[in-house]
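Contents: one structure, followed by commentary.
What you see is the complex with one protein chain gone and the rest in place.
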Amino acid sequence: MGHQPNDVQAMQEFAVILVSSILINNFVLVQFLGLCPFMGVSTKLESAIGMSAATTFVLTLTAMASYIVDVLILMPLGLIYLRTIAFILVIAAVVQFTKMFIEKSSPLLYRVLGVFLPLITTNCAVLGVALQNASKDLNFMQSSLYGFGAGAGFSLVLIFFSAMRERLAVADIPAPFEGAAIAMITAGLMSLAFMGFSGLV
Amino acid sequence: MAFKQITSPHAHASQNTSKVMQLVVWATVPGLIALTYHFGWGSLINVVLATATAVIAEAAVLQLRGRSIAFYLRDYSAVLTAVLLGLALPPLAPWWVVVVGTLFSIVIAKQLYGGLGYNPFNPAMVGYVILLISFPIQMTTWITPLALLPDGVSHPGIIESLSIVFAGLNPADGVTGATPLDSFKFSDGLLVDQIYAQNPLFSQAGFAGVGWEWVNVGFLIGGLILLGSKIFTWHGPVAMLGAIAVMSILFWDGGSSDSPGSALMHLFSGASMMGAFFIMTDPVSSAASNRGRLIYGALIGVLVYLIRAWGNYPDAVAFAVLLANFAAPFIDNYTLPRTYGHIDRRRATEKEEDQ
Amino acid sequence: MKTWVTPGGVHPPENKHQSLTLPIGTLPLPEKLLIPLSQHIGAAATPCIEVGKKVLKGQVIAHATGPVSVPMHAPTSGTITAIEHRPIAHSSGMLAPCIEITSDGRDKWKKHEGIADYEHASPSTLLKAVADAGIAGMGGAGFPSAVKLNPGRQRPIHTLIVNATECEPYITADDSAIRERAAEIIEGIGILSQILGNPSNILIGIEDNKPEAIAALEPLVLDTGIRVASFPTKYPSGGEKQLIYILTGKEIPSGDLPADIGMVCVNIGTTYAIKRAIVNGEPLISRVTTMTGDACGINRNYDTLIGTPVSHMLAHSEFNEQACSRLVMGGPMMGFSLTSSDVPIVKTTNCILAPSYDEIPDDEPAQACIRCGMCAEACPVSLLPQQLFWYSQADDQERLEAHNLFDCIECGACSYVCPSNIPLVQHYRHSKGEIQKARAEKIRSDHARERFEFHQQRIEQADKDKEAKRAARREAAEQAKAKAKAAPDSAAAGGNPMGGSAADIIAAAQARAAAKQVSPEQQQAKFERSIAGAEMRVQMAEEKLATASDSSTDEQKNILNAAIEGAKQKLEQAKARLAEHVEQQNGEQVD
Partner (left out) sequence: MIDTIAQYPILAALIALVGLGILFGGLLGFAAEKFKVEGDPIVEQIDELLPQTQCGQCGFPGCKPYAESIANGDAINKCPPGGQTTINAIASLLDVPAPELDAEHGEEADLKTVAYIREDECIGCTKCIQACPVDAILGAAKLMHTVIADECTGCDLCVEPCPVDCIDMLPVEEGIKEWHWPAPVAPANLIASDRRATQ
């Protein structure tokens, strides 16, 4: 495929990054990152959609910002060892910004997301994206796309999962398995199904 | 004079859940016959073993939960799950493979969710996928179809089969082999025509793959019987098979070495027909509305093709069904039919009716 | 004629032949008749007779209450023996107000006559006659016909649909009525058309499983502009909405009435009642009711008086209670079970079904819903019954409404096909009731909130007013006090001769202020008056002492003496103050 024009190749590359981050290396079901909002904000479809939007936004923004910080500040100064702490700083700022924005634009969503909104800061998926981007030596476009793909993958499973949990709310589940227990089992079965994507791309 | 207070309607059609389940079980018979003819007694042993395990497991869970065992067993859903799993597993698989898979199907995928009607995933496919991931060797060892057995070798008889399954004896050389999808997938660098010419699985086949094509035809016949008796609507199976066909025609590149194979091969290989008529039509875990089932079926078809063509697994029906099960509740929220007197379809998440 | 096909539907065994072997019969006059005051949609009628009064057949015994209501008439002549709560034909089995008439056996009509020359009567005259005859839709819902036939000027009617579908199994009331009374029915349709301003399109909708009825109607509609539209049999086709769609291909928007799209749909039994009311002047006091089911030896249609107890009907139909699995008023799909056979036949009762256990066995226990979707296939209004069931179990009212629960017509097709024997319709009815209750509670709580807010506002306002009043009073009191201080009242000023210095200054200032207001001459006169008064009191006390000296005790004398002493003191004080005052005046004048 080396002979194809550059833009086609780039497009393919982007598609690969997207498919990989959404399906094959899905942050939640394959890499098991970001599980706490996945379990916490999935009891209601509406809030799951809100959380998905917020997380995707944060992930994309973080991927971009951390790339900039990495390339413009850390790399020239030889401060790669500061990546983790610098990225955490970036993430905290972006999340705080998102929190303020949501509080203003959608108070109900703000309320519904509750503690999980600030908790996006400690969502390992976010730091995961930033660090994976840095270690994979992706360029700016690719990093942003990877961040967005991670967010989209998170959103996809979170939204499906919450629709399923709404249905499970009525199920005649044995008492010891009610609530989080059956949700974990469901997530496990899902992650099993996502193994089917391995090798794709 | 006093009489009972009963809600309408008072009349009732004769159909009931047990009958539906039994009919589905019977409808697998053509497929089972084809399997047994082409691959020996293994499938039948699988089915019987799985059924026994399933009934015992279900009874045990019901006992633990203090439910009426007789009432719930009588719906035949456990039997159906076991039969489908037994048919999907490789013939002559060790007994513990069958037992473990069935236990997972019944206990984890079905009873933990509350039993029949509440399981979000197809129990048989959960069992299958767990086995496929945990025991890849046992799960990919298939039997050579009758027509391709080397001279002087035949499928093991019923006694021998039983000892292979239960005592761990090894079957004779040449009895085990790859499936058509397997061999196709792992024939890198060969043109499609070359594969068809060189591999007896294809060269001696009628139209898709030796033995397999007849198994699929068997399931197709059973499926059409069910469709005729209105056990399910055409939407799901047609969408799934249609999507597989469309995808394989779309990506059929004239038979290069990269080609994922023809539509005919995909439709009549592996678990395509069984998936389309027996697995994805499981109403509990599928989408509810007809439109939803079209989307659900198409999603399975596309996923089956994607994974078969580019994924690690040669057959993908189980994965595709589980993934679509995952999406089904979400699909349901956005595929309500248009109700009489309404201009537009509504969404399930709508708060108030827009006047 | 082109017809449309509704989605869904089922084909339960028809079982109509049993009750069609005999013509419409009449029952012997029952001893007692029970007329519920609410047999229709709308307000219950108001009784206008007393217990003990004699009535004639056809006489009004209860007036309509308000515009959406119908009057009730005595079905036979006799005596009113009770006006009280009795069990009526309702799923709840609860009691409702009824009028009981004990028949005198003579069945004597009151004087009645139809509207002569009704062809030239105005629609309003005809409507009034329909209303006075107490006619409510006889197909099942019981909507007052006069209201239905008067949609108002802004909703001109272009299509009149006469519902002769009778899609429920077993019921043959309309079928047999058409066979035997086709001419009168057609006449009734003519009157309806006249009331509605001659709509351009008049259709009789009838299923193709009633060939005799169609044959009876067809020759009569020639050259009348009425068309008989027959269409394939399917349950439910007889619902108003379904029939309109089948005949015209149009849907009534959710929440609207047929009149909103220019259509009116009337049951064929109602057209007969309207004919009798207009042409013969007879109010609605009887109707054709099917008595059927294997638990009855005789299956046939009866021209039944409204108010006839079901037990009376059963008694004359060779009823075998032991064989009867349940007693149903209406058909097997939408009828409701009766808990007692004492309930009366009402204007909407088209059938009494007494099936044997073979016909309709007891319900089997419900199994789990496997979401098979057979219900969705059977639903005539394209709902998803399995989802509704799911959310009904979860009591998720938001989702139920989003799934259009309120468009469910409760036809029972979903329950009929359900392989798991789930009583779906009961779930929906329950959920509808719960949602309506929640809505009513919401209205109540909003209302309570308003009232509470108003209450708080009122309290606040009252407090404010009180505060303002108090402030005003305080001011007034202070002024009064100032006046009092300024006035050199003997008691006030004298009682405080040695006040504190500050108080003195204030008192002095106040006194000065007061003094400025009252002229010195007046004050002097006042002082003089008080001196005169004090002198009087001293004098009187001394006189008293003189008269009392002989008889009274020492104690009394002491008191009197003290009083004289006091009065004298006051006199002294007053004199002193006068002197002071005069001095002051002089001083001031000097200054």
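Observations
Here the chain labels run A, B and C in written order, and each chain numbers its own residues starting at 1.
Keep in mind that, in the parts below, a contact is a pair of C-beta atoms (placed from the backbone, for glycine too) under 8 Å apart; a residue touches a chain by one contact, two chains touch by 3 or more.
On a predicted model such as this, the values are computed, not experimentally measured, just so you know.
Interface note: of A:Leu18, A:Leu33, A:Ala54 or A:Val90, the residue touching the hidden chain in the full complex is A:Val90.
Among B:Arg65, B:Arg291 or B:Arg345, the one in contact with the hidden chain is B:Arg65. Touch with the chain that is not drawn comes from one residue among C:Ser91, C:Thr125, C:Asn209 or C:Thr233, which is C:Ser91.
Across C:Glu84, C:Asp208, C:Asp358 or C:Glu441, the residue that sits in touch with the chain not pictured is C:Glu441.
Residues of chain A in contact with the chain left out of this view: 41, 43-44, 47, 69, 73-74, 76-79, 82, 85-86, 89-90, 92-93, 96-97, 100-101, 103-105, 107-108, 111-112, 114, 172-175, 178.
Considering the complete assembly, chain C touches the hidden chain via residues 88, 90-92, 94-96, 365-366, 392, 422-423, 426-427, 429-430, 432-434, 436-437, 441, 444-449, 451-452, 454-456, 458.
By our rule, only the chains that are shown with their structure count from here on.
The distance from the centre of chain B to the centre of chain C, each centre being the mean of the chain's C-alpha atoms, comes to 58 Å. The centroid of the Cα atoms in chain A and the matching centroid in chain B are 33 Å apart.
Listed for chain A are residues 167, 170, each touching two or more other chains. Residue positions of chain B touching 2 or more other chains: 115, 118, 332, 349.
Residues of chain C that touch chain B in their complex: 10, 12-13, 91, 93, 169, 241, 245, 251-256, 311, 321, 324, 326-328, 330, 332-342, 353, 355, 360, 363-365, 367-374, 376-377, 380-384, 386-387, 398-399, 401-404, 407, 410, 412-413, 415-417, 419-421, 423, 425-426, 429.
On the chain A side of its complex with chain B, the touching residues are 45-46, 157, 159-161, 163-164, 166-168, 170-174, 177, 182, 185-186, 189-190, 192-201. Interface of chain C with chain A (complex): residues 390-391, 393-394.
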